[in-house]
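Every protein chain but one is kept in place in this view of the complex.
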Amino acid sequence: MAKKVRIGVLGAGRIGKLHITNLCQSVPDADVIAVADPFLNDETAAWCKDLGVQVTSKDPEVVFSNPDIDAVFICSSTNTHAEFIMKAAAAGKHIFCEKPIHTDLAKIREALDAVEKAGVKLQVGFVRRFDHNHKKVHDVVASGQLGAPHIVKVASRDPEGPPMSYVEVSGGIFMDMMIHDFDMVRYLSCSEVTEVSAYGAVRTNPDYAKYDDVDTAIVMLKFENGAIGVIDNSRQANYGYDQRTEVHCDKGCVQVSNDLDNQAMISTRDGVEIAKPTWFFLERYNNAFIQEAKDFTDAILNDKETPVKGIDGLMPVMIAMAAKKSLDEGRSVKLSEIG
Amino acid sequence: MAKKVRIGVLGAGRIGKLHITNLCQSVPDADVIAVADPFLNDETAAWCKDLGVQVTSKDPEVVFSNPDIDAVFICSSTNTHAEFIMKAAAAGKHIFCEKPIHTDLAKIREALDAVEKAGVKLQVGFVRRFDHNHKKVHDVVASGQLGAPHIVKVASRDPEGPPMSYVEVSGGIFMDMMIHDFDMVRYLSCSEVTEVSAYGAVRTNPDYAKYDDVDTAIVMLKFENGAIGVIDNSRQANYGYDQRTEVHCDKGCVQVSNDLDNQAMISTRDGVEIAKPTWFFLERYNNAFIQEAKDFTDAILNDKETPVKGIDGLMPVMIAMAAKKSLDEGRSVKLSEIG
Amino acid sequence: MAKKVRIGVLGAGRIGKLHITNLCQSVPDADVIAVADPFLNDETAAWCKDLGVQVTSKDPEVVFSNPDIDAVFICSSTNTHAEFIMKAAAAGKHIFCEKPIHTDLAKIREALDAVEKAGVKLQVGFVRRFDHNHKKVHDVVASGQLGAPHIVKVASRDPEGPPMSYVEVSGGIFMDMMIHDFDMVRYLSCSEVTEVSAYGAVRTNPDYAKYDDVDTAIVMLKFENGAIGVIDNSRQANYGYDQRTEVHCDKGCVQVSNDLDNQAMISTRDGVEIAKPTWFFLERYNNAFIQEAKDFTDAILNDKETPVKGIDGLMPVMIAMAAKKSLDEGRSVKLSEIG
Partner (left out) sequence: MAKKVRIGVLGAGRIGKLHITNLCQSVPDADVIAVADPFLNDETAAWCKDLGVQVTSKDPEVVFSNPDIDAVFICSSTNTHAEFIMKAAAAGKHIFCEKPIHTDLAKIREALDAVEKAGVKLQVGFVRRFDHNHKKVHDVVASGQLGAPHIVKVASRDPEGPPMSYVEVSGGIFMDMMIHDFDMVRYLSCSEVTEVSAYGAVRTNPDYAKYDDVDTAIVMLKFENGAIGVIDNSRQANYGYDQRTEVHCDKGCVQVSNDLDNQAMISTRDGVEIAKPTWFFLERYNNAFIQEAKDFTDAILNDKETPVKGIDGLMPVMIAMAAKKSLDEGRSVKLSEIG
């Protein structure tokens, strides 16, 4: 293999462009050779060329059939993820896939089987694992310095809700938003979720109810290692992106507060003001997006395990399904009831 | 009525002595005339005299039958609370009663009926309402400046668990420890709890299981006003008393962190150290205990409503019962199922 | 000596009343027997009686000549301090004296000589030494855990300036306000000041210039142990009482920020607000005032050294004089040039 990982990107929407930019400018070991998007327009094509991408196309085959390409970044719409994983695996290419792999467990398993059979590497885009804050919580827990985990907590709130057109196709708050937190609690607890119980409410916009969805949710969790936990989500935290995690352990507690725009404190007769949290995921997880891409190329170049594997793509989907079932049925639901 | 409220205290254990000290030294409008405790020893009697208390006795009748006494502080064991409330009411005395009133709903209702019939004032000892931090959260929510509450959160952890001899008679974590937090969420949400769902775990000492109890618990709650909430409890936070509250609302969020021993930050090559939270409730809620006593005497002298009334003694007990039922039955439990 | 220290208080103005209240309510080992103030009115006399003080008078002799009195609290106007110290010493009474002892070095020395000759204890009212925050800084430095001090910093700002009538007789910012900080740097550095250099400015009210005074000042200091330091003062910090200290040492740094009214953080679209510092010295140093009185009675009852001695009353006055000389002459001034 060449010194750099030659990459084809599938999907050039918001998240695709983010990865293309990072791969071109901030990941020295990556070389983006081709970008394919069925809706590719001239502007995006020019933008890609400007970044040094040689091939742009509406046809994903330019990626799959190109023997120079070592790896693909799947940034297309969710319903294409599983299919593209299987095509990439068949072509012997390593795979970075945005979350979720699919909302159907059978499709996920089929895709993971294909990956395993092909012997290629797969990394799922749970970017928050690469955040300096959450990673610190994980590292402290994983080190064992605080003893066994007792309580795992995540507060995760978006600054503003998406448009209702998105809500309609989002798969619901558990599959679309809290799925990141389901991954996070697995990461922080260093254990698997075995059971969940969910409460939800429509508080910010009555239209959520039209789509059998909620905008505010709390989910309790039980873990294999005996810990219990809780996640809260809100679609609307108008002060910014609220992303706090905490693990209370036998010998103490580790918790992280939000990154702020700056460290300023302004004190006047009227009160004391500090900076707001960084606005949304593009700001907050900017460095994390770069780091996950670096870790992916590193795994390929040095034949290491990817830091977020296939099972990490499967489990959060199962937990999301259990949470929805709990909300619908008003009872605690075991993961073993799913799939 | 005289310029000062003349008080008889029932129970001179740890919490009784705390109230006696505060009433004598820090509540100018209070005058402690008598202290009765069935286990009163010479040392405690001398200590009372030293503080200016005229009458000390093992017999509570010295309080109830004394026409000079305007009000009683019931600080005796839980099983006597309801009976003493009724005796005090019958004697026409105002009543401050430590929590919980009773663990039997019928007894609580009987006591509250007696209070209402007698037309005396009753205040229940949910001291945390008088803490400068939690009160700020309540005041912000109650002011409406942040709009409707969406998520109510309480983290409440003791520095170390009680002896097993206490656990055995405690009534369990929900009735003994989380009951304070059940009051707190009612206070912070400005609403009533309608439904709860509980998870629990034995993490610090396997002996809790012997008494059908847990040492770690999370309870989700639904509120009449549409908000949802969550409380987490641990019997063991060996860094100190962890008492944080938060209400996420339509227009923003208000949250409070812990009071610390001091504001020092020590930075060295090895790291940066800040002070620990104040150790336990005696330190953390010291001023709150004084304030609740002041508000009680103020309510009497100026014929105001007491800030924590009979209903506030009843509801947390009902919520605790619902939480235990949820834990036992693995399902969400409505308050309407209780009592 | 009796189990309690029997005290006579001289001066019942603001600071006198503060000490009387603390001694009566919060210092179990103290018994205030007499209060004398030349301007004593009926209201204050009644207030004293209410607190249990037996004797009130306009004549300080009721204190000096009373053989039952063990110790005096000198809370009268500054120009009487030295004289009252000498009278108290002559009467064999222990002495607590508010700062400064005098603004004339000869008078201070005369008073200190009298104290030494009489063999009574003297404590000067530099209350900030008893603050939990500054004490922590001192303790860390004194422990040696951070090695030798390199830089000592104090920011000390009042919420609002005094009336000009007070400024006129105050003795100037160095003698009236920064004198506390001169004591503080001696306390924090565990060393003596040897040289100072001062800058000053009139920024809040041009009237300060009329009295050859400034409202904003910075003073650099050199210490016997080789450290250097800086103090800044402002008469006007309209966000509250700003009291921060810091010692940068060979192995690290210890610093303290302000106590806040509460630990709340309110986050909205408009920004994030935290609580203001406690408003002024009565709030911020409330517990410190109680602690200094307790330490004084403890020193007497158990024949210990007082925590703030005669030399601690002398040195800050000398430093203040050197600072004024530096400001006037535009040069660095050695302490050896003073007195």
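Think of it as A, B and C in the order they're written, each chain with its own count starting at 1.
Assume a contact is a pair of C-beta atoms (placed from the backbone, for glycine too) under 8 Å apart; a residue touches a chain by one contact, two chains touch by 3 or more.
What you see is a predicted model; the values in this text were computed from it and never measured.
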| item | value |
| --- | --- |
| Of A:58, A:117, A:251 or A:304, the residue in touch with the unshown chain | A:251 |
| Given A:103, A:267 or A:332, the one touching the chain that is not displayed | A:267 |
| Of C:237, C:266, C:299 or C:335, the one touching the omitted chain in the full complex | C:237 |
| Which of B:46, B:209 or B:274 contacts the chain that the document leaves out | B:274 |
| Sites on chain B contacted by the missing partner chain, in the whole complex | 237-240, 242, 260, 265, 267-269, 271-277 |
| Chain C residues touching the omitted chain (full complex) | 148, 150-151, 153, 155, 157, 197, 199-201, 203-204, 216-218, 220-222, 226-230, 232, 234, 236-239, 242, 248, 250-253, 330-332 |
| Residue ranges of chain A at the interface with the undisplayed chain | 25-26, 132-133, 136-137, 140, 146, 251-259, 261-269, 275 |
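What we mean here is this: only the chains that are shown with their structure count from here on.
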| item | value |
| --- | --- |
| Longest centre-to-centre distance from chain A, chain (CA-based) | C |
| For chain A paired with chain B, centre-to-centre distance based on mean C-alpha positions, whole Å | 42 |
| Distance from chain C to chain B - Cα centre to Cα centre, in angstrom | 39 |
| For chain B, residues contacting two or more additional chains | 251-253 |
